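All protein chains but one are shown at their positions in the complex.
Here is subunit A:
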Amino acid sequence: MNDMTPVAKMTPKDWETDQEVRWCPGCGDYAILKAVQRTLPEIGARPESTVFVSGIGCSSRFPYYVESYGFHTIHGRAPAVATGVKLANPELDVWIITGDGDALSIGGNHTMHILRRNLDCQILLFNNEIYGLTKGQYSPTSREGTRSPSTPFGSVDRPAKPAAFALGSGARFVARGFDVSKNLPDVLKAAYAHKGAAFVEIFQNCIVYNKDVFADFTEKKNADDGQLWLENGKPMLFGKGAKGIALDREALTLKVVDVVDGDWQAADVIVHDVTNRSVAHMLVEMPFGSFPMALGVLYDDPAPSFESAVVAQNEQAAKGKTPDLQKLVSQGQTWTVGSGAETDAAEAGSAGSGPEL
(Lines give C-alpha, C1' and ligand atoms only; values in the text may rest on other atoms or scores of the structure.)
Protein backbone atom coordinates (compact mmCIF):
# COMPACT_ATOMS: atom_id res chain seq x y z
CA MET A 1 0.00 0.00 0.00
CA ASN A 2 2.77 2.38 0.96
CA ASP A 3 5.30 0.69 -1.27
CA MET A 4 6.36 3.31 -3.79
CA THR A 5 9.05 1.30 -5.53
CA PRO A 6 7.93 -0.21 -8.82
CA VAL A 7 7.36 -3.92 -8.42
CA ALA A 8 7.84 -6.74 -10.81
CA LYS A 9 4.69 -8.58 -11.81
CA MET A 10 3.93 -11.13 -9.16
CA THR A 11 3.46 -14.84 -9.75
CA PRO A 12 1.42 -17.46 -7.86
CA LYS A 13 4.69 -18.53 -6.24
CA ASP A 14 5.04 -15.11 -4.57
CA TRP A 15 1.83 -15.84 -2.66
CA GLU A 16 3.11 -19.07 -1.11
CA THR A 17 4.40 -19.14 2.46
CA ASP A 18 7.16 -21.31 3.90
CA GLN A 19 4.58 -23.18 5.97
CA GLU A 20 3.94 -26.86 5.39
CA VAL A 21 0.36 -27.32 4.19
CA ARG A 22 -1.43 -29.62 6.60
CA TRP A 23 -4.57 -30.69 4.75
CA CYS A 24 -5.20 -34.38 4.00
CA PRO A 25 -3.63 -35.53 0.72
CA GLY A 26 -6.22 -35.17 -2.02
CA CYS A 27 -8.32 -32.58 -0.13
CA GLY A 28 -10.21 -30.13 -2.32
CA ASP A 29 -8.70 -27.28 -0.31
CA TYR A 30 -5.41 -27.66 -2.20
CA ALA A 31 -7.11 -26.84 -5.48
CA ILE A 32 -8.86 -23.83 -3.97
CA LEU A 33 -5.57 -22.57 -2.53
CA LYS A 34 -3.96 -22.88 -5.97
CA ALA A 35 -6.88 -21.07 -7.59
CA VAL A 36 -6.57 -18.20 -5.10
CA GLN A 37 -2.81 -18.01 -5.52
CA ARG A 38 -3.30 -17.92 -9.27
CA THR A 39 -5.97 -15.21 -9.01
CA LEU A 40 -4.16 -12.80 -6.69
CA PRO A 41 -1.37 -11.78 -9.11
CA GLU A 42 -3.85 -11.45 -11.93
CA ILE A 43 -6.03 -8.97 -10.09
CA GLY A 44 -3.00 -6.91 -9.07
CA ALA A 45 -3.34 -7.61 -5.36
CA ARG A 46 -0.42 -6.67 -3.10
CA PRO A 47 0.63 -8.97 -0.22
CA GLU A 48 1.11 -6.09 2.22
CA SER A 49 -2.39 -4.73 1.69
CA THR A 50 -4.14 -8.09 1.63
CA VAL A 51 -5.58 -9.69 4.75
CA PHE A 52 -7.00 -13.19 4.95
CA VAL A 53 -9.27 -13.71 7.94
CA SER A 54 -10.62 -17.12 8.88
CA GLY A 55 -12.57 -18.85 11.63
CA ILE A 56 -12.09 -22.47 12.68
CA GLY A 57 -12.20 -25.63 10.62
CA CYS A 58 -10.12 -27.23 7.89
CA SER A 59 -10.71 -24.34 5.50
CA SER A 60 -9.73 -21.80 8.15
CA ARG A 61 -6.09 -22.92 8.12
CA PHE A 62 -5.96 -21.21 4.72
CA PRO A 63 -4.37 -17.89 5.86
CA TYR A 64 -1.21 -19.68 7.03
CA TYR A 65 -0.51 -20.68 3.44
CA VAL A 66 -0.92 -17.30 1.75
CA GLU A 67 1.96 -14.83 1.80
CA SER A 68 -0.01 -11.82 3.02
CA TYR A 69 -1.34 -10.65 6.36
CA GLY A 70 -3.47 -13.34 7.97
CA PHE A 71 -5.62 -13.79 11.03
CA HIS A 72 -6.83 -17.25 12.04
CA THR A 73 -9.52 -16.27 14.55
CA ILE A 74 -12.09 -18.26 16.52
CA HIS A 75 -15.00 -20.42 15.48
CA GLY A 76 -17.58 -18.52 13.46
CA ARG A 77 -16.26 -15.04 14.20
CA ALA A 78 -14.19 -14.26 11.11
CA PRO A 79 -16.81 -11.86 9.68
CA ALA A 80 -16.82 -9.86 12.93
CA VAL A 81 -13.03 -9.66 13.10
CA ALA A 82 -12.91 -8.75 9.40
CA THR A 83 -15.44 -5.96 10.03
CA GLY A 84 -13.10 -4.41 12.60
CA VAL A 85 -10.11 -4.76 10.27
CA LYS A 86 -11.89 -3.11 7.36
CA LEU A 87 -13.43 -0.31 9.46
CA ALA A 88 -10.02 0.45 10.97
CA ASN A 89 -8.35 0.50 7.56
CA PRO A 90 -10.71 0.55 4.55
CA GLU A 91 -7.71 0.48 2.19
CA LEU A 92 -7.04 -3.19 2.95
CA ASP A 93 -8.29 -6.01 0.71
CA VAL A 94 -10.09 -8.34 3.07
CA TRP A 95 -10.78 -12.00 2.25
CA ILE A 96 -12.77 -14.21 4.61
CA ILE A 97 -12.20 -17.95 4.44
CA THR A 98 -14.87 -20.06 6.07
CA GLY A 99 -16.69 -23.36 5.90
CA ASP A 100 -20.25 -24.63 6.14
CA GLY A 101 -20.07 -25.20 9.88
CA ASP A 102 -18.10 -22.04 10.60
CA ALA A 103 -20.25 -19.71 8.52
CA LEU A 104 -23.70 -21.25 8.83
CA SER A 105 -23.74 -23.00 12.19
CA ILE A 106 -21.69 -21.34 14.92
CA GLY A 107 -21.16 -18.15 12.94
CA GLY A 108 -24.50 -17.92 11.13
CA ASN A 109 -25.39 -14.70 12.88
CA HIS A 110 -22.21 -12.92 11.80
CA THR A 111 -22.54 -14.19 8.22
CA MET A 112 -26.04 -12.76 8.04
CA HIS A 113 -24.96 -9.37 9.39
CA ILE A 114 -21.81 -8.91 7.30
CA LEU A 115 -23.91 -9.56 4.20
CA ARG A 116 -26.72 -7.27 5.35
CA ARG A 117 -24.25 -4.49 6.12
CA ASN A 118 -22.42 -5.10 2.86
CA LEU A 119 -18.87 -4.80 4.13
CA ASP A 120 -16.46 -4.67 1.20
CA CYS A 121 -14.77 -8.09 1.31
CA GLN A 122 -14.70 -11.48 -0.37
CA ILE A 123 -16.29 -14.34 1.55
CA LEU A 124 -15.21 -17.76 0.33
CA LEU A 125 -17.37 -20.45 1.92
CA PHE A 126 -15.87 -23.91 1.38
CA ASN A 127 -18.92 -26.15 1.47
CA ASN A 128 -18.10 -29.83 1.97
CA GLU A 129 -21.35 -30.64 3.78
CA ILE A 130 -19.50 -32.13 6.75
CA TYR A 131 -17.44 -31.25 9.82
CA GLY A 132 -13.93 -32.29 8.87
CA LEU A 133 -11.63 -31.06 11.61
CA THR A 134 -13.79 -32.57 14.38
CA LYS A 135 -13.81 -35.86 12.50
CA GLY A 136 -16.88 -36.20 10.43
CA GLN A 137 -20.06 -35.05 12.18
CA TYR A 138 -22.90 -33.89 9.90
CA SER A 139 -23.03 -30.14 9.19
CA PRO A 140 -25.83 -27.63 8.60
CA THR A 141 -25.51 -28.25 4.87
CA SER A 142 -25.45 -32.07 5.09
CA ARG A 143 -28.27 -33.71 3.20
CA GLU A 144 -31.12 -35.30 5.11
CA GLY A 145 -30.21 -38.82 6.19
CA THR A 146 -26.45 -38.18 6.40
CA ARG A 147 -24.89 -40.88 8.58
CA SER A 148 -22.10 -39.55 10.72
CA PRO A 149 -20.57 -40.25 14.16
CA SER A 150 -23.21 -37.98 15.72
CA THR A 151 -26.05 -39.21 13.50
CA PRO A 152 -25.51 -42.97 13.25
CA PHE A 153 -29.12 -43.44 12.07
CA GLY A 154 -28.98 -40.55 9.63
CA SER A 155 -29.59 -36.82 10.14
CA VAL A 156 -33.22 -35.76 10.30
CA ASP A 157 -32.90 -32.00 9.87
CA ARG A 158 -33.10 -30.26 6.56
CA PRO A 159 -29.95 -28.60 5.22
CA ALA A 160 -29.30 -24.88 4.84
CA LYS A 161 -28.62 -23.60 1.33
CA PRO A 162 -25.62 -21.24 1.54
CA ALA A 163 -26.37 -19.18 -1.58
CA ALA A 164 -30.04 -18.83 -0.66
CA PHE A 165 -29.04 -17.85 2.87
CA ALA A 166 -26.69 -15.20 1.48
CA LEU A 167 -29.24 -13.75 -0.90
CA GLY A 168 -31.89 -13.78 1.82
CA SER A 169 -29.51 -11.90 4.10
CA GLY A 170 -29.25 -9.12 1.56
CA ALA A 171 -26.06 -10.08 -0.30
CA ARG A 172 -25.37 -8.00 -3.42
CA PHE A 173 -23.04 -10.59 -4.95
CA VAL A 174 -23.60 -14.34 -4.92
CA ALA A 175 -21.50 -16.79 -6.91
CA ARG A 176 -20.70 -20.47 -6.96
CA GLY A 177 -17.78 -22.59 -8.01
CA PHE A 178 -16.13 -25.84 -7.05
CA ASP A 179 -12.63 -26.79 -5.96
CA VAL A 180 -11.19 -28.35 -9.13
CA SER A 181 -13.08 -26.18 -11.59
CA LYS A 182 -10.94 -24.33 -14.11
CA ASN A 183 -13.46 -21.50 -13.93
CA LEU A 184 -12.86 -20.86 -10.22
CA PRO A 185 -10.26 -18.07 -10.78
CA ASP A 186 -12.76 -16.21 -12.97
CA VAL A 187 -15.39 -16.45 -10.26
CA LEU A 188 -12.88 -15.15 -7.71
CA LYS A 189 -11.92 -12.29 -10.02
CA ALA A 190 -15.56 -11.26 -10.32
CA ALA A 191 -15.91 -11.41 -6.55
CA TYR A 192 -12.86 -9.18 -6.11
CA ALA A 193 -14.14 -6.71 -8.69
CA HIS A 194 -17.41 -6.34 -6.79
CA LYS A 195 -17.32 -3.47 -4.26
CA GLY A 196 -19.22 -4.75 -1.23
CA ALA A 197 -19.65 -8.17 0.37
CA ALA A 198 -19.04 -10.81 -2.33
CA PHE A 199 -20.28 -14.24 -1.30
CA VAL A 200 -18.79 -17.25 -3.07
CA GLU A 201 -19.92 -20.79 -2.26
CA ILE A 202 -17.20 -23.23 -3.28
CA PHE A 203 -18.18 -26.89 -3.33
CA GLN A 204 -15.24 -28.73 -1.84
CA ASN A 205 -14.57 -32.44 -1.79
CA CYS A 206 -13.74 -33.81 1.68
CA ILE A 207 -12.13 -37.04 0.62
CA VAL A 208 -12.04 -38.47 4.13
CA TYR A 209 -15.48 -37.82 5.58
CA ASN A 210 -17.77 -36.98 2.67
CA LYS A 211 -16.05 -38.19 -0.45
CA ASP A 212 -17.50 -37.35 -3.85
CA VAL A 213 -20.66 -35.88 -2.42
CA PHE A 214 -20.73 -33.41 -5.35
CA ALA A 215 -19.57 -35.89 -8.00
CA ASP A 216 -23.00 -35.80 -9.63
CA PHE A 217 -22.08 -32.51 -11.20
CA THR A 218 -18.34 -32.02 -10.64
CA GLU A 219 -17.11 -35.16 -12.39
CA LYS A 220 -16.22 -34.79 -16.03
CA LYS A 221 -18.82 -37.28 -17.20
CA ASN A 222 -21.56 -35.35 -15.40
CA ALA A 223 -20.37 -31.87 -16.29
CA ASP A 224 -22.49 -31.27 -19.38
CA ASP A 225 -25.82 -32.10 -17.80
CA GLY A 226 -24.92 -31.21 -14.23
CA GLN A 227 -23.36 -27.76 -14.58
CA LEU A 228 -25.09 -24.59 -15.64
CA TRP A 229 -22.37 -21.94 -16.00
CA LEU A 230 -23.98 -18.54 -15.90
CA GLU A 231 -22.61 -15.61 -17.85
CA ASN A 232 -24.06 -12.15 -17.85
CA GLY A 233 -25.91 -11.39 -21.10
CA LYS A 234 -25.72 -14.99 -22.24
CA PRO A 235 -28.58 -17.52 -22.44
CA MET A 236 -28.78 -20.07 -19.63
CA LEU A 237 -27.72 -23.12 -21.63
CA PHE A 238 -26.26 -26.46 -20.57
CA GLY A 239 -25.99 -30.03 -21.90
CA LYS A 240 -23.79 -28.82 -24.76
CA GLY A 241 -26.37 -26.23 -25.68
CA ALA A 242 -29.16 -28.75 -26.04
CA LYS A 243 -30.90 -27.68 -22.87
CA GLY A 244 -31.77 -24.35 -21.31
CA ILE A 245 -33.52 -22.71 -18.38
CA ALA A 246 -36.76 -20.92 -19.09
CA LEU A 247 -39.47 -19.31 -17.03
CA ASP A 248 -42.65 -21.27 -16.46
CA ARG A 249 -44.94 -18.28 -16.71
CA GLU A 250 -47.95 -20.11 -15.29
CA ALA A 251 -46.25 -21.51 -12.18
CA LEU A 252 -43.76 -18.62 -11.83
CA THR A 253 -40.92 -21.10 -11.49
CA LEU A 254 -37.97 -22.08 -13.62
CA LYS A 255 -38.12 -25.05 -15.96
CA VAL A 256 -35.70 -27.01 -18.10
CA VAL A 257 -36.42 -26.79 -21.81
CA ASP A 258 -34.96 -28.57 -24.83
CA VAL A 259 -33.14 -26.39 -27.32
CA VAL A 260 -33.44 -27.59 -30.89
CA ASP A 261 -30.70 -26.72 -33.38
CA GLY A 262 -29.29 -24.07 -31.09
CA ASP A 263 -32.41 -21.92 -31.38
CA TRP A 264 -32.58 -20.95 -27.71
CA GLN A 265 -34.78 -17.94 -28.45
CA ALA A 266 -37.47 -20.26 -29.76
CA ALA A 267 -37.23 -22.25 -26.54
CA ASP A 268 -37.62 -19.01 -24.56
CA VAL A 269 -34.36 -19.57 -22.65
CA ILE A 270 -33.64 -16.80 -20.15
CA VAL A 271 -30.74 -14.45 -20.85
CA HIS A 272 -28.77 -14.13 -17.62
CA ASP A 273 -28.93 -10.66 -16.10
CA VAL A 274 -26.69 -10.59 -13.00
CA THR A 275 -28.66 -7.64 -11.60
CA ASN A 276 -32.00 -9.49 -11.64
CA ARG A 277 -32.64 -10.31 -7.99
CA SER A 278 -35.90 -12.22 -8.62
CA VAL A 279 -34.23 -14.64 -11.01
CA ALA A 280 -31.29 -14.95 -8.61
CA HIS A 281 -33.72 -16.08 -5.91
CA MET A 282 -34.97 -18.78 -8.26
CA LEU A 283 -31.47 -19.86 -9.26
CA VAL A 284 -30.29 -20.38 -5.68
CA GLU A 285 -33.41 -22.43 -4.93
CA MET A 286 -33.12 -24.58 -8.07
CA PRO A 287 -33.21 -28.22 -6.85
CA PHE A 288 -30.24 -30.19 -8.14
CA GLY A 289 -31.26 -33.37 -9.92
CA SER A 290 -34.24 -32.17 -11.90
CA PHE A 291 -32.12 -29.07 -12.62
CA PRO A 292 -28.39 -28.61 -13.16
CA MET A 293 -26.26 -26.84 -10.52
CA ALA A 294 -26.17 -23.10 -11.20
CA LEU A 295 -22.50 -22.00 -11.16
CA GLY A 296 -20.59 -18.79 -11.84
CA VAL A 297 -21.91 -15.36 -10.88
CA LEU A 298 -25.57 -15.78 -9.99
CA TYR A 299 -26.12 -12.23 -8.83
CA ASP A 300 -24.04 -9.03 -8.92
CA ASP A 301 -25.68 -5.70 -8.26
CA PRO A 302 -23.47 -3.40 -6.16
CA ALA A 303 -24.80 -1.14 -3.42
CA PRO A 304 -22.89 1.29 -1.16
CA SER A 305 -20.57 -0.63 1.13
CA PHE A 306 -20.72 -0.46 4.92
CA GLU A 307 -17.23 0.83 5.63
CA SER A 308 -17.56 3.61 3.06
CA ALA A 309 -20.81 4.74 4.68
CA VAL A 310 -19.21 4.65 8.15
CA VAL A 311 -16.21 6.64 6.97
CA ALA A 312 -18.44 9.18 5.22
CA GLN A 313 -20.58 9.63 8.32
CA ASN A 314 -17.55 9.92 10.61
CA GLU A 315 -16.09 12.59 8.34
CA GLN A 316 -19.38 14.44 8.15
CA ALA A 317 -19.86 14.37 11.92
CA ALA A 318 -16.29 15.55 12.55
CA LYS A 319 -16.44 18.29 9.95
CA GLY A 320 -15.54 21.71 11.27
CA LYS A 321 -14.81 20.38 14.76
CA THR A 322 -11.32 20.53 16.19
CA PRO A 323 -10.43 17.85 18.67
CA ASP A 324 -9.53 19.53 21.95
CA LEU A 325 -9.29 17.23 24.96
CA GLN A 326 -9.32 20.11 27.44
CA LYS A 327 -12.52 21.44 25.90
CA LEU A 328 -14.04 17.97 25.85
CA VAL A 329 -13.53 17.30 29.56
CA SER A 330 -14.79 20.79 30.39
CA GLN A 331 -18.13 20.31 28.64
CA GLY A 332 -21.56 20.33 30.23
CA GLN A 333 -22.55 22.51 33.12
CA THR A 334 -19.53 23.77 34.94
CA TRP A 335 -18.84 26.02 37.88
CA THR A 336 -15.75 27.59 39.30
CA VAL A 337 -14.63 27.33 42.88
CA GLY A 338 -12.46 30.29 43.87
CA SER A 339 -9.42 30.24 46.10
CA GLY A 340 -11.59 30.28 49.23
CA ALA A 341 -14.71 28.21 49.49
CA GLU A 342 -16.37 30.80 47.31
CA THR A 343 -18.52 29.24 44.68
CA ASP A 344 -19.74 30.89 41.61
CA ALA A 345 -22.09 29.38 39.12
CA ALA A 346 -20.65 29.70 35.67
CA GLU A 347 -22.19 28.81 32.38
CA ALA A 348 -25.41 27.96 34.11
CA GLY A 349 -27.12 29.49 31.13
CA SER A 350 -25.81 26.70 28.94
CA ALA A 351 -28.04 24.27 30.78
CA GLY A 352 -29.23 21.51 28.53
CA SER A 353 -26.47 21.90 25.99
CA GLY A 354 -24.13 19.46 27.67
CA PRO A 355 -24.40 15.72 28.11
CA GLU A 356 -27.45 14.62 30.06
CA LEU A 357 -26.97 14.03 33.71
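The rule is short, and it goes like this: contacts are C-beta pairs under 8 Å (C-beta built on N, C-alpha and C of every residue); 3 or more make two chains touch, one makes a residue touch a chain; residues count from 1.
The criterion applied here is as follows: contacts and distances are computed from a predicted model.
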Review point. UniProt name of the unshown chain, from "Cell division protein FtsX", "2-oxoglutarate ferredoxin oxidoreductase subunit alpha", "Peptide/nickel transport system substrate-binding protein" or "Iron ABC transporter permease"?
Key: "2-oxoglutarate ferredoxin oxidoreductase subunit alpha"
Practice item. Consider the whole complex, including the chain that is not shown, and state which of A:I32, A:V53 or A:V259 touches that chain. Key: A:V53
Practice item. Decide which residue listed in A:C58, A:L92 or A:A294 touches the omitted chain of the complex. Key: A:L92
Point to revise | Touch list for subunit A against the chain that is not drawn | key: 1-3, 17, 19, 47-49, 51, 53, 63-64, 67-75, 77, 79-89, 91-92, 109-110, 112-113, 310, 313-315, 317-318, 321-323, 325-326, 328-343, 345-346, 348-357
